[in-house]
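In this view, the complex is presented without one of its protein chains, the others remaining in place.
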Amino acid sequence: MNSIGAEELRGMLMALAARVAEERAALNRLDAALGDGDHGSSISAAFALAAADCAALGEASLQSLWLRTAKMLLNGMGGASGALFGSFFLSGARQLQGVERLEKCQMAALLRAGLEGVMARGKAKVGDKTMVDALAPAVAAFAAADDYSQAWRQAALAARAGAASTRSLVPRQGRAKYLGERAIGIQDPGATTIALLFEAADTWWRNLTDEKT
Amino acid sequence: MNSIGAEELRGMLMALAARVAEERAALNRLDAALGDGDHGSSISAAFALAAADCAALGEASLQSLWLRTAKMLLNGMGGASGALFGSFFLSGARQLQGVERLEKCQMAALLRAGLEGVMARGKAKVGDKTMVDALAPAVAAFAAADDYSQAWRQAALAARAGAASTRSLVPRQGRAKYLGERAIGIQDPGATTIALLFEAADTWWRNLTDEKT
Amino acid sequence: MTARQHKLINQPAAIVDEMLAGFCAAYSDIVRLDGRLVQRAQPKAAGKVGLVIGNGSGHEPAMLGWVGEGLFDVNIAGEIFTAPGPDSIVEGIRAADRGAGVLLCVSHHAGDRLNAEIALELCAAEGINNVDMVLLYDDISSAPPGREAERRGTAGLFFVWKMLGAYCEGQVSLSQAKALAEKARDNTRSLAMSLSSCASPVTGEVMFEIAADEMEIGMGLHGEVGMGRQKSLPADATIDLMLPPILQDLPFTAGDEVLVLLNNSGSLTLMELYILYRRVAQKLAAADIRVYKAWVGAYATTQEMAGFALSLCRVDAQLKALWDAPANGAAMKQL
Partner (left out) sequence: MTARQHKLINQPAAIVDEMLAGFCAAYSDIVRLDGRLVQRAQPKAAGKVGLVIGNGSGHEPAMLGWVGEGLFDVNIAGEIFTAPGPDSIVEGIRAADRGAGVLLCVSHHAGDRLNAEIALELCAAEGINNVDMVLLYDDISSAPPGREAERRGTAGLFFVWKMLGAYCEGQVSLSQAKALAEKARDNTRSLAMSLSSCASPVTGEVMFEIAADEMEIGMGLHGEVGMGRQKSLPADATIDLMLPPILQDLPFTAGDEVLVLLNNSGSLTLMELYILYRRVAQKLAAADIRVYKAWVGAYATTQEMAGFALSLCRVDAQLKALWDAPANGAAMKQL
C-alpha cells in the first residue's frame, strides 16, 4: 500500500487515541513532575473525543477528519497542549482540500505543516524541552524515508529519541519553564506523547499492511 | 496544726496549681474524648494565673486569696469550667469576711458553699458525669472527718472514687452530653481535676505538717 | 488524611491577640480593637439597642467578621474554642451600650451560657441596667425536637446575626430585639458533617480521629462528636441523607420560603460546596420549598476541618426585609 485514504486515516486516529489512553497515568506523572499533572488526562480525553467524533462522522473526507480532530483537540482539551496539538492538525488541514488519498510525500508535507503550526503558535524551538523536540526530528525522518513503511518506522524512532533527549534539557516554554535546572532528569510529557503517537502510527501501519512489527 | 491561715492557704493554692499543670496533657486527652480537648490546658493556665496573682499579692487575707482565685478562674479561663471552678471559689468568699484562720469545720463549710455554688450555676446533680460527681462526695467526706488530717485524706479518696465512678456514667451536662452512650468508659475530665486538687491538698497538708503521706 | 498540625503562627500563647491585631489592622475602616473587644470603627448612633456576642476564637471569620454596620456592635473574643470570662463580657456590654439597652447573644454551649449568666449578674450588681441575653441554637443533631433549648449553636445562627443586626439599626426596644432573635432562631435548623479532623492551634493536637473513608454526621462547631460515623458518600447522597432530617425537624413544608447556608467548616473546597448546593437546590425545588437567597462559603469554621453545615431558615416578609438590609462586616457584606 502506498497511499492513505479517509477510511485508513480514521483507523489511524482511533489507534492513536487508544495508545494515549493507555499511557494516561504515566503522562500525568511526568506532568506532575514538570507541570500541573494533567497532561495524560487531558490528551487522552481530547483524543477520545476526536476519535468518537470521527467515528460518528458518516461519509468522511481526509480534510473533514483532520479538521474535526483539530477542533476536538482545540476545544475538547483546553490548556497549552490543546492549543498546540490542535494547531498541529489545523495547520495542515488546508492542504487536504479535495485530496482523496495521501501519498507518502503528501503526508510528509502535512506533518511538516503541523510542525510549523505548532512552532508558530508556541514559539518553541528544538532544545526548549517541549513536544517540538520529538516532533521536529520525527517530521524530518518521515520526509527523509523512502516509503510509508520506512517513514513511520524512522519517524517513530526519531520521535522516541527526541523525547528521550528532553530529559537532559532545561525547559524554556510552558509551565515547566519556571522549574529551571530542577527539571533536568525528567522527560517532557508533551514530547513523550508525540513519541507515543508516532509509535502508534507505526504499529497501526504494520497491522494494516500486515507487516511484522 | 488545726487551723489554716492566709499564708498556708497561699501555699496550698500554689500546690494545687503545680499539680494540675503536671496533668495538663492527660486532662486534655480525656477532654478530647468527651469534649473539645482543652480542659487540661485551660485549667492549668487558669490555676497558674491564680497562683501568680496570689503570689504577687503582698499582705493577703483568706478572703482576698479566695476571691482572687475565683476571679482568675472565672476570667483567666473562660469556658464552662472557668465559670464553674470560678463559682466554686466565689460562692464561699463571703464566709471569709474578717476570718483570720480557718478551722476544719469552717473549711468544711467553705467547701460546701463551693459545691452549692457549682451546682446552682451548672445545674448538674450527682450522676450527671461532671465534676460534681467528685466534688460532692469529697465535700461530704471532708465534713464527716474528725480533723484536718483525716479530712483531706478522706476527701481525696472520695474525690478519686467519685471521679472513677464517672467512667460508667452517661453525661447529662456540658459538651459531653451530646455523646450519650458513647461516653461510657471514659472518665470525666472535670471530675478528674477535682480528684487531683483534693489529692494535691492532702499531699500539701502532709508536707506542711510533716506527716508521712 | 491527618490534620495539619503545623500552623503558620508565632507562639501558641499569643495567637488570639496577634490574630485580633492583624484582623483589626486589615479592616480598620470597619473595626477597632480594644483589648479583647472588637468594636465598630464608627459606633452606632445613640438610642439604639447594642448587640454583643462573646465566643471562643478559632472559628474565623466568625465572629470578628460580623462586627460592623448592620451587624454586631461588639464581639468579645475568648481563647481558642473557649467562651470569654464574665469580666470581659461585662466590658463588651458597656462598650455596646448606646443608651437603649444591650442584647447579649449566646451561641448555646455550656461555657458561653454560664459565663453570660454570670456576666448578667455582675451587670445587675454594678447597676448596668437594661441588659438581657438570648440563647441561640440550631443544631438538630444535639437534642431531639421538643428539647430545642438543649441544642448547640452552630453555623445557622448566621441568619439570626444578620437579621438581628439589621433590626437593631432601627428604633426598637431591647425586648423587641430579643423577640426578633428568638423568631429567627425558631425558624432555623442546621446539620453538619465532616470528612476530616483538625488540629488545635494551641496544643497542636488533632481534635478527633476519623478514617480516610469515613464521615461524621452532626459535628459540633468545635469538633464535638455528632450523631455518628459512617462510610463517606458522594456529594448528592450526602445531601440526600442530611436534608430530610432538617426538613422534618421544623418542619419545613411545601410553600415555605427559606434562606439556605452551606457553611464550609474549613478546608472543603468551594467547588465541593457548589456541587453540594446543586443537590440542595434540586431537592428543595422537588419539595416545593422556595429558596429566597443562598450563601455558600466559610462563615464559621472549625480550623481546617474538611466538612460543612447545611442550614435553612424559614422566612416571612419581615425576615426577608431584614436579610436584604445593608450590612458591612469584614465577612458579611450585603449591598
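Should a chain be cited, it is by its letter among A, B and C, assigned in written order, with residues numbered from 1 in that chain.
The working rule: a residue touches a chain if its C-beta (ideal position, glycine included) is under 8 Å from a C-beta of that chain, and two chains touch if they have at least 3 such contacts.
It should be emphasised that the depicted structure is a prediction, and the values quoted were computed from it without experimental measurement.
Novice: For the unseen chain, which displayed partners does it touch in the full complex?
Specialist: A, C
Novice: From the list A:G76, A:G92, A:G162 or A:P189, which touches the chain that is not on show?
Specialist: Checking the options A:G76, A:G92, A:G162 or A:P189, the one contacting the hidden chain is A:G76.
Novice: In the whole complex, not just what's shown, which of A:D36, A:E100 or A:D147 touches the removed chain?
Specialist: Spelled out, the listed residue whose C-beta touches the missing chain is A:D36.
Novice: Need a quick check: the contact residues on chain A for the chain that isn't drawn.
Specialist: 28, 32, 35-38, 41-42, 71, 74-84, 86-87, 121-122, 173-175, 177-179, 182
Novice: For chain C, which residues lie in contact with the unshown chain of the complex?
Specialist: Considering the whole complex, chain C reaches the absent chain at 1-11, 15, 18-23, 25-27, 29, 57-58, 60-61, 195-196, 201, 212-213, 232, 234-236, 238, 260, 262, 266-279, 281, 291, 293-298, 301, 303-304, 306, 308, 326, 328, 330-331, 333-335.
Heads up, the rule we're going with is that only the chains that are shown with their structure count from here on.
Novice: What graph shape do the protein chains here make by touch: line, ring, star, complete or other?
Specialist: Basically it's none of the tidy shapes, so other.
Novice: At what distance in angstrom does the C-alpha mean of chain C lie from that of chain A?
Specialist: The mean C-alpha positions of chain A and chain C differ by 55 Å.
Novice: Taking each chain's centre as the mean position of its Cα atoms, how many Å separate chain B from chain C?
Specialist: 33
Novice: Based only on mean CA positions, could you tell me how far chain A sits from chain B in angstrom?
Specialist: Averaging C-alpha atoms per chain gives centres 77 Å apart.
Novice: Where in chain C do residues touch two or more of the other chains?
Specialist: Not one residue in chain C touches at least two other chains.
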